[in-house]
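Right, I'll just put the structure down here and ask away after.
As you look at this complex, bear in mind that one protein chain is not there, while each of the others sits in place.
What follows is subunit A.
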Amino acid sequence: MTLNLCVLTPNRIVWDSEVKEIILSTNSGQIGVLPNHAPIATAVDIGILRIRLNGQWLTMALMGGFARIGNNEITILVNDAEKGSDIDPQEAQQALEIAEANLRKAEGKRQTIEANLALRRARTRVEAISAIS
């Protein structure tokens, strides 16, 4: 039985092919999906997606969204997705530092909400790189 993964962003299709296994960060923790998984619908947090292809693990940074699993078809709808190998480590690290600084400077409820979101995104991108090595 094969498992088909489809990662969609508003701009493009990031991934649409067969995989062996994935590990997905959902709002209620990580879940692993193997072929013949029970049909579920879940919210996807800002976090990493791990994909196994023939014994080789790939990572992808997901910026929050939604996933639907059923009938050996996984559809992940996210705002943005980046493959770990496509992220520039230096740039990501810098973005993380800027985001941390912004959160410290944030005043008021609204700025804190914004800064927190930005920080989580930046952290996920850094994690997606370090997960490979």
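Everything that follows uses one rule, which is that a contact is a pair of C-beta atoms (placed from the backbone, for glycine too) under 8 Å apart; a residue touches a chain by one contact, two chains touch by 3 or more; residues count from 1.
Simple rule for what comes next: contacts and distances are computed from a predicted model.
The chain that is not shown carries the UniProt protein name "ATPase, F1 complex, gamma subunit", picked from "Trafficking protein particle complex subunit 13", "ATPase, F1 complex, gamma subunit", "Transcription initiation factor TFIID subunit 5" or "E3 ubiquitin ligase complex SCF subunit sconC". Contact with the chain that does not appear here is found for just one residue of A:Ile31, A:Leu53, A:Leu103 or A:Val126, A:Ile31. If you put the missing chain back, the residues of subunit A touching it would be 8-13, 26-28, 31, 38-44, 63-66, 68, 70-71, 75, 77-80, 108-111, 113-114, 117.
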